[in-house]
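The other protein chains are all here in position, but one chain of the complex has been omitted.
The first chain written gets the first letter, and so on, giving A, B and C; residue counts start at 1 in each chain.
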């Protein structure tokens, strides 16, 4: 079988590197080219010694990746993806964008939260946003995929069943998320300097994180009505993992049993989502280094609230794993190809 | 000046040991006796080598502490404090209870959440529950003090100004707290075994933690009405610190400016509470090893919610520090005596 | 192709569980049975939620594993392996022992360091001890394999080239090793209780760790002479990884270049050992969750010492990974089967 030639632009960032790791082990893909601005001309395994013996690629330029590959992943800072996406689409290649440039349907939202405009609105209209468990049917044959953000993935998977059934009041929603430090990327900053980050914990970008409109877009579609969410992310002193704790007031008549049935039905056949049995609690340690999402349901019967804990690996299901899942869908491969590594227990 | 003779029952637990550390450095107290069931007959600095050169006490029995001291701190498992408290009160000594046995005013709450009854209700009636910033005036001359729980302290300090002013709807309150592992004590358990706890994060006792009725009791008094809270604690892979993120829907007319003014007025003169300036965020790293509480205020203007971040050291202001503060008040000492160690920055 | 039926005795310990994780993904093995004394009758994925969706086995008894499998891994406390090994060998099955019971060739060493005798010396005579890179040729067809200890693996791989060439004085050898906390297993203990272990670091079992005779046995064979090593392990506050720093006085004439050539020759064809280029330093983060060994060479030209840094994952190459590698060799499979997962970079 001939393998698909795939490439990664921005391969030395954390999401880019994790993509390379997954693609190097993918049964139907060949990592054929990688690029980096900072490390141009160096070998990838010189930058990441983990790869010694597994990868002998040299980091080239963006254009080389586009030319030599059938599938291109772009892991770039906000605002830089449009020209690459256009070139890929025009050349009939599959382009999967890891950043935020193609996630928002309303240009107004992009302007408001990112302070930039769309240069090519028609291109954006072609983009398919996909959390596969929620948007699977849109992906086959797509040429331009907007891979979702890490927080929105954990949140929307945790809320989709209740949102679709309108079993709770959207206005009551409070989202308290906690992310490991790889989520902040490889760029040096004081808040991820080890002595400032270790043994520390705090919220950040309180009620003003750029993932907010993406969360509202996805949940609004599921709920069938626009909604405004309160979303507060926190920085956890661990490498990987996002846990979102989600609070909602249930509508009358929605008992814990009925709510649980919604989730069971929604996720029974999903290869990557695990609804935990009663009494278990979602924990980031149980899904790290995987493409899984663990969800546990809890009920505050005294206050009438549903509490959902949703855990993913921010680099796996929250970034590179989901991107590969989207690639598999777009190319007509088995959705789980290259993604079934068992998570380690410790 | 003659120093007060003080003793600690249960000195080898984490709260007990932290009390010893503070009392050994207290200018007007002398740590005169310590007890332990597990380590009876051993030297305290044999169990905790940190104390070598600072303390030559041997761990004795409970009764020896009561007899030889004027002030007794009891750091005991739930349900064991009544007899000790009675003996101290009868002998005219000051007894400060670190556990939950005297915190709840309604015995019904204690029965419901702890599954036990009060043997001596009259004794409970004498108990003074005190977060000093909220109950300072009740403490001078008290003989039996119920030292508050760690979570309730972080939460009630974070909410008191808004509760007193009824500036928000109590029914909208969502409390998402995160605690370091010392909060679980020194007892061995799988969830605090290092390989299971490190690089992990999860909620626990979701909406059923025993601190819930204490939180509702204090907030109910402040708000002037009973309330039901949704409280979800999480275990953080750090040693010390609690951060509570508090979500509330503001009542009409309560602008961010008015809310901030409430906090400024409430805490301007407090020696241990710092209202952070706009733009700063409370972080457990900034108050560890201290008796401080850092509070930052945030507003989700789109959703009309107030978000408060409140950080304390669970072993400091959340346990031993606050107990010493209460002792100072009860004995008529300077409230800050022995408590002004500057927190380390890293 | 029919898969080999393999089973794990002691599957809920850390090494046992890691074996299960590797075997569940092995292309030519089927994890057919698992046992546990503590969790008998429970499902393995109930004890380790990571495995939900990947494994539906129930933990049975030892005997069931032996009966139903062609290959049995025993992950047991010291002193319990002989009867199981005997039963397997007699039944013509392959038994791989994860513990220390079959590692030492001299019963006197076992008596001295473990305080026990061999019940069946003839059985021990059949045991093959194998760090595959050093003992590969002994393994094919073996029926009883003693899988090496984690520290000895990191140390002997780090020293084998220089030992074989007698390029340094064995009496000058100092071994300073550091291990993550999974090495201490899943049993609860105060020194691996999170608040006591996190932000802590110390040596333990200084110059009296039970891996000492195993290290001396392997190095003695390589060096062609008996030797006495100074070996000091330390506990690192990380989950996984061993780094051994090895100090040796070079014999006259052994320049850095000649020493490096020894290592290059020894490891050029090895699939799991990476000799790092000059200027790079072995780091546990680069080999975690893998069967790799990273080795870096350093020279103190002023003092005439060779310094070797050797890093492995104590659960991978130091335990379960190496055991699978030995199984592959014994069964005539590709040595790397099931072991080529790329290590994550973070």
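In the analysis below, contacts are C-beta pairs under 8 Å (C-beta built on N, C-alpha and C of every residue); 3 or more make two chains touch, one makes a residue touch a chain.
Computed from a predicted structure; not experimentally measured.
J.: Out of C:26, C:178 or C:210, which is the one that touches the chain we can't see?
T.: Looking across C:26, C:178 or C:210, the contact with the absent chain belongs to C:178.
J.: I'm checking contacts with the chain that's been left out. Which of C:239, C:291 or C:325 qualifies?
T.: Considering all chains, including the one not shown, the answer is C:239.
J.: Looking at C:89, C:188 or C:307, which makes contact with the chain not pictured?
T.: Going through C:89, C:188 or C:307 one by one, C:307 is the residue touching the chain not shown.
J.: Thinking of the whole complex, not just what is shown, which of B:79, B:256 or B:343 touches the missing chain?
T.: The single option touching the absent chain is B:343.
J.: Under the stated touch rule, tell me which residues of subunit A contact the chain that is not displayed.
T.: Answer for subunit A: residues 14, 180-182, 186, 188-190, 192-195, 197-199, 237-239 touch the chain left out.
J.: Over the whole complex, note the residues of subunit C touching the chain we left out.
T.: 171-172, 174, 176, 178, 195-196, 198-204, 206-207, 228-230, 232, 234, 236-241, 243, 245, 247, 281-285, 288, 298-303, 305, 307, 309, 311, 346
J.: By the contact criterion defined above, which parts of subunit B meet the unshown chain? Give residue numbers in ascending order.
T.: Against the missing chain, subunit B presents residues 14, 17-18, 21, 24-25, 48-54, 182, 199, 239-240, 271, 274, 276, 280, 283, 285-287, 289, 292, 294, 315, 340-346.
Keep in mind that, in the parts below, only the chains that are shown with their structure count from here on.
J.: Rounded to the nearest whole Å, what is the centre-to-centre distance of subunit A and subunit B, using the mean of the C-alpha atoms as each centre?
T.: Chain centres of subunit A and subunit B, defined by C-alpha means, are spaced 39 Å apart.
J.: Once you find the CA centre of subunit A and the CA centre of subunit C, what distance in Å lies between them?
T.: The answer is 36 Å.
J.: Could you give the separation in Å between the centres of subunit B and subunit C, each centre being the mean of its C-alpha atoms?
T.: Using C-alpha averages as centres, the distance is 46 Å.
J.: Please set out, as single numbers or ranges, the residues of subunit C touching at least two other chains.
T.: 14, 182, 199, 239
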